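The other protein chains are all here in position, but one chain of the complex has been omitted.
Each chain carries a letter (A and B) given by its place in the written order, and its residues are counted from 1.
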Amino acid sequence: MSAFLVRRLLTLAATLLAASLVIFVVVEVLPGDPARTILGPEADPEAVAALRVRLGLERPPAARYLAWVGGLLGGEFGVSYTYHVPIGGLLAERLAITLPLAAVAMALTTAIALSAGVYAAARRGSAGDVAVMALTQLGIAVPGFWFAILLILLFAVELGWFPAGGFAGWDAGIGAALRSLVLPAIALALVQAAILARVTRSAVIEVLDEDFMRTARAKGLSRRAALWRHGLRNALVAVVTVMGLQFANLTAGAVVLENVFALPGLGRLAFQAISQRDLQLVRDVVLLFAVVVVAVNFLVDLLYAVIDPRVKLSA
Amino acid sequence: MMGSSRGASTASLWVGGGLVGVVIAAALVSLAWTPHPPTAMALSERLQGPSAVHWLGTDHFGRDVATLLMAGARTSIVVGVIAVGLGFVIGVALGVLAAARRGWLDELVMRLCDITFALPAVLSAILLTAWLGPGPATAIVAIGVFNIPVFARIARGAALTIWPREFILAARVAGKGAFRITLEHVLPNIASVLLVQATIQFAIAILAEAALSYLGIGTQPPAPSWGRMLNEAQTFMYLAPGLAVYPGLAIVIAVLGLNLLGDGLRDALDPRLARGR
Partner (left out) sequence: MALLDVADLWAVVEAPTGEAPAVRGVSFALAHGRTLGIVGESGCGKTLTALAIMGLLPRGVHGRGRIGFAGVDLLTQPEDTLCRLRGQRLAMIFQEPMTALNPLHPVGRQVAEPLRIHRGMGQAAAYAQALRLLTEVGLDQSARRMSQFPHELSGGQRQRVMIAMALICGPDLLIADEPTTALDVTVQAHILDLVRALVDERGMALLLISHDLGVVAETVAEVAVMYRGRIVERGPVTAVLGQPAHPYTQGLMQALPRLDARRGERHRVVPGAVPPLGPPEPGCAFAARCALAEPACRTSDPPMAPAGPDHTAACIHIAAARGAWRP
């Protein structure tokens, strides 16, 4: 394993440690008593106090933090106060919706953005370029959740091609499950695709002006072939950076869109956990979001090294 | 080539300014006059289509949609201005301070910015709701907090390019302190960059306010809000699809206008920035 990889893994661990501390502190500060959440507002104060002791809430914060993190590392997530099921299973179940949703959305974003961005860059200044730029400007201004509602109006209410909301479940077959993810993924992808298309366009334009592109043409490659063989990979360095940031945006956008489509994903779980004051669940869900974001950043760093041989040296 | 891009930037300035002007005008007019009283309900007239009396129809309480849109513009602008203003003042102060002092303070401010960025903004807003309860104040604080690191980074970055300039050196030789130099020389020189960013952030704030109100943790009824209207419209989507269209269009007009205005301002105020894009 290279020093590069070790260094990145250490950074990843340190970031997660910092994130877990911040999340623990924030949730500590939040009002609400888990014991009271479990027993209900009319419960006997003595019973609440007893439960607090049993749940370990009377221990000092440091001990509780260590117990929490230790439990997570040991695969022991505890039981949700409000759902009365093991949190580990609950998270896995919800992640099985949010992760595919984000992945499909990211794939859509990438496909749309790269083709539109490269198209516009290759025809800089043409009517096609102007049209792409205008559309992306519009795409950035459209709220994702409103676009989602429009999609529902057209494809669910009018045409009936896709469900207006809810999740068929993976048990219903991959086709049915994916069908419930199509509209949310499109809605999620729109804004990000508009942003990424603009980034791609300027990255490609920058690369087109590089000396090595002229060399590629001097070898006898056509404009198009030079762009595909030599230009795109160089432009990808900038594009991948933004894609990493966008994946974080996509998970955040999923929180809103899962509510639009009533998808029982991680975002909806976070929303519900907070409104029900299920603090232990809140802590784990928010940390899981952080893990996803940090893991994606780690992958982006690895991708850099794959794309650009110079990265290993400078790291 | 250069001529056409200059033309495009002038166009964005005018189109953007025009769209923003329409939204501001609607908000201002709504203070004095609306087609119907904003909270007047008429259940007998619920879910009507557009007509001469109700230009854009009525909602499920029989309220006039055009009136609600005008009043909603007010909410968007107020939340946006306060939230961005909050982020602007605190963020810029932190940013220019970090640039002036450098060292551990700079490091601390930048790391704090990193942490704020690490949590998805919507999640932070929801966490905040658990603390403050739903309402416009929550939306303002959540959006404002998200804006602090944005302005801190921009202000710091821009200020760092100003500090090595000769006129700053001259001011230091003349015995001026870091505070006065920041006030008299740094801030005026980074003002245009900050103004452009504020325009863009304002657009983001309007989108965020709409999303939070849609989720039910921003503006609360009966206060009019575009996001809230969309939430309610979704319930009656089958009966009155138009209700789900107009508030979204209003958001698009405001956000598109602000983004175009920001692009145009950037090109107009600083040609060097425009080329860097």
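Basically, a residue touches a chain if its C-beta (ideal position, glycine included) is under 8 Å from a C-beta of that chain, and two chains touch if they have at least 3 such contacts.
Not measured: the values here are computed from a predicted model.
Novice: Out of A:D33, A:E93, A:D129 or A:E210, point to the residue that touches the absent chain in the complete complex.
Specialist: From the options A:D33, A:E93, A:D129 or A:E210, the contact with the absent chain belongs to A:E210.
Novice: May I ask you to list the residues on chain A that touch the chain which is not drawn?
Specialist: Residues of chain A in touch with the missing chain: 210-212, 214-223, 225, 229-230, 233-234, 307-310, 313.
Please note the rule applied: only the chains that are shown with their structure count from here on.
Novice: Can you check the complex and tell me which residues of chain A touch chain B?
Specialist: Contact set of chain A toward chain B: 15, 18-19, 22, 26, 29-32, 125, 137-138, 140-147, 149-150, 152-153, 157, 164, 202, 248-249, 251-253, 255-256, 259-260, 267, 270-271, 274-275, 277, 282, 286, 289-290, 293-294.
Novice: Could you list, by residue number, the parts of chain B that touch chain A in their complex?
Specialist: Contacts found on chain B: 1, 4, 115, 118-123, 126-127, 129-131, 203, 207, 210-211, 214-215, 227, 230, 233-234, 237-238, 241, 244-245, 247-248, 251-252, 255-256, 259-260, 277.
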